[in-house]
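One protein chain omitted, others in place.
Going in written order, the chains are labelled A and B, and every chain counts its residues from 1.
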Amino acid sequence: MIVLNELTQAIGDLDEEKVMEMLAEFVYSKPTENEAQEVVNACQQGMGIVGDLFEKGEYFVGDLIFAGQLLTEAINTLKPVIGGKSASKVGTIVLGTVHGDLHDIGKNIFRSMAEAAGFVVHDLGTDQPVSNFVEKVKEVNPDIVGMSGVLTLAIESMKDTIDGLKKAGLRDGVRIIIGGNPVTKEACEYVGADAFTSNAAAGVKICQGWVR
Amino acid sequence: MDHANKVMIEQSQQRNQNFIDIYEGRMPKKIPIAINIDGAAALEYAGKNLILDQYSADEMIEAMDYTNGLFDTDLVVGFSSRLPSYYKILGARNYVMGGDGFMQHPNINGIEPEDYDELINDPVKVCWEKVIPKFYSELAKPAPYNMIALLKMYVSMKNVMAKIGPAAAHIAAKYGKVTQKFYSKRTRAPFDLLADTFRSFTGISIDIRKYPQKVLEACEALLPLVLKMGIPAEKPSKTIRVGIALHMPTFMREKDFAKFWWPTYKRMVEYITEAGFGVYMFCEDDWMRYLDYLKELPAGCEMQFEYGEPKIIKQKLGDKHIIEGLFPISLLRTGSIQEVERKTKELIDILAPGGNYIFNLDKGILRASDAKVENLQTLLKCIREYGVY
Partner (left out) sequence: MSEIELKSEYYKTLEENLEKYCIPIEAIAKAKESIQGPEEALFELLVFLIT
């Protein structure tokens, strides 16, 4: 019998061996889809712990990367028991690194955490022109648009992208979150986003709040 | 010899001497200025086309000349060695021109975890056989395609540098900049080389948890390589600095830093120092939690800090090491002239007393938009007037 809060803590501790052992046993015990969903939730709560420890300055970006990997491995292990109808998708996100910027580490951490949280993520990739964001938003009608950037020029690109969405009449239909090194409250206001973060786990929490 | 020439020659000598004095442990007459400006920024300041003009040594030289005239830096600035011609010829995946012309460095790993044993056994072999084909699609092709691509790239580099070298010397003399070569070769901490070249940022972050013993052995195996990369050919002198950009530590927990990153780095710095050279390290991001480690390094290391508390850094390290950095480039981008002057004097007041101080920004100026012309000019003027011992 899996102890959910033990699993949550093991994820929070980034104890890969323990997590994978617990999940292997759980899958072997032929659980119901509901039980499996509870386990997925426990994993996500574990990611919440990771995000908190990052915020506190006990975990660092390298640990977030490992956490993202651990979460992906955990979800993959659970796939056979999560079921055909699969966890109800909680929302859709269009994600990308803005034009002029080729960095993707933070974006990728966010993506794996968001997917584990039940979001469908359309990842455009890096160095994405405004038009790509606009077209994708038109195509999939997401709840959220996430923009990432590490270089200082990314702020201007984020503003361009949001202006592009406004011009296309799409701004009001989505919530926008920005992430990366240079993002601050001032940057968030300047570009016209709804939220900002430099912590992927916190970013996912914000998105979950929006789609509830 | 005309008067202007003599004036510039003397200015060069004075500026050289400020650096020499610092490196040899004396108080300089004035604070040396190590501010650098990237080639892309120089092209933009000179009104050139970033997408087209990096293919022309002549255009880049014009931009260098213009930028060195525009900004009264100590060092000759405005050249980038990573040019698109090389990387196009090689079919590079590790250096790619962004949509606006700026050369970027995507996260790509040279090897997989199963290659660790081979890496530990012979890192240079793994570079040629695995990393090179992974980074460069043309070099992954069979002979003769790969040999043609490599030779073309080498000739491209030779052609460019044959012009840049003399041009840089001419510019140094013309504007009375530093004419002595203080910064020699560049190298990496073994762990950073393992991360940046072989496993990538993402990969190494996972490896320290999944394969810790391999990571430790790989760092040992890379120590001879990073030393050969760094040890200069010149006669040993403290005025010759080996450049090391420190990458991974601030993204790691301290216990991982202490176990994996620090030991081989410390040995590397000790070796270079014992060989009679100096070290210049760029402590990127925020090193405040690691200051006690830096204190352990052999005396006279030149340390550029990006973020941190100037007073604490000076107090903890200022007697033993040469401090530089901490001036926020963001102020050059969005601040007023008055704010720039105020911050300059504030930093000089904290960091300059007692010497062991070189003025620098928190990071390099990569694009013209990073620093407004009048702000950078004001900054340089202020250092020259206020930074006198």
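The rule we apply is simple: contacts are C-beta pairs under 8 Å (C-beta built on N, C-alpha and C of every residue); 3 or more make two chains touch, one makes a residue touch a chain.
Keep in mind that this is a model prediction, so the values were computed, not measured.
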item	value
Omitted chain - touching chains that are shown	B
Touch criterion as defined above, residue of B:Arg188, B:Arg241 or B:Lys314 at the omitted chain	B:Arg188
Residue of B:Tyr145, B:Tyr271, B:Tyr307 or B:Tyr389 touching the missing chain in the full complex	B:Tyr271
Touch with the omitted chain, as defined above, among B:Gly39, B:Pro84 or B:Gly110	B:Gly110
Touching residue (missing chain; options B:Phe71, B:Phe102, B:Tyr116 or B:Tyr136)	B:Tyr136
Residue of B:Asn18, B:Gln54, B:Gln104 or B:Thr197 in touch with the missing chain, whole complex considered	B:Thr197
Hidden partner interface residues of subunit B, rising order	81, 90, 110, 122-125, 127-128, 131-132, 135-136, 154, 186, 188, 193, 196-197, 223-225, 227-229, 271
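Convention: only the chains that are shown with their structure count from here on.
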item	value
Whole-Å gap separating subunit A and subunit B, where each centre is the average of the chain's CA atoms	34
Contact set on subunit B toward subunit A in their complex	96, 98-100, 102, 104-107, 201-202, 204-206, 208-210, 248, 250-253, 256, 330, 333, 366-367, 369-370
Contact footprint of subunit B on subunit A as seen in their complex	14, 16, 58-63, 65-66, 69, 99-105, 108, 126-127, 129, 151-153
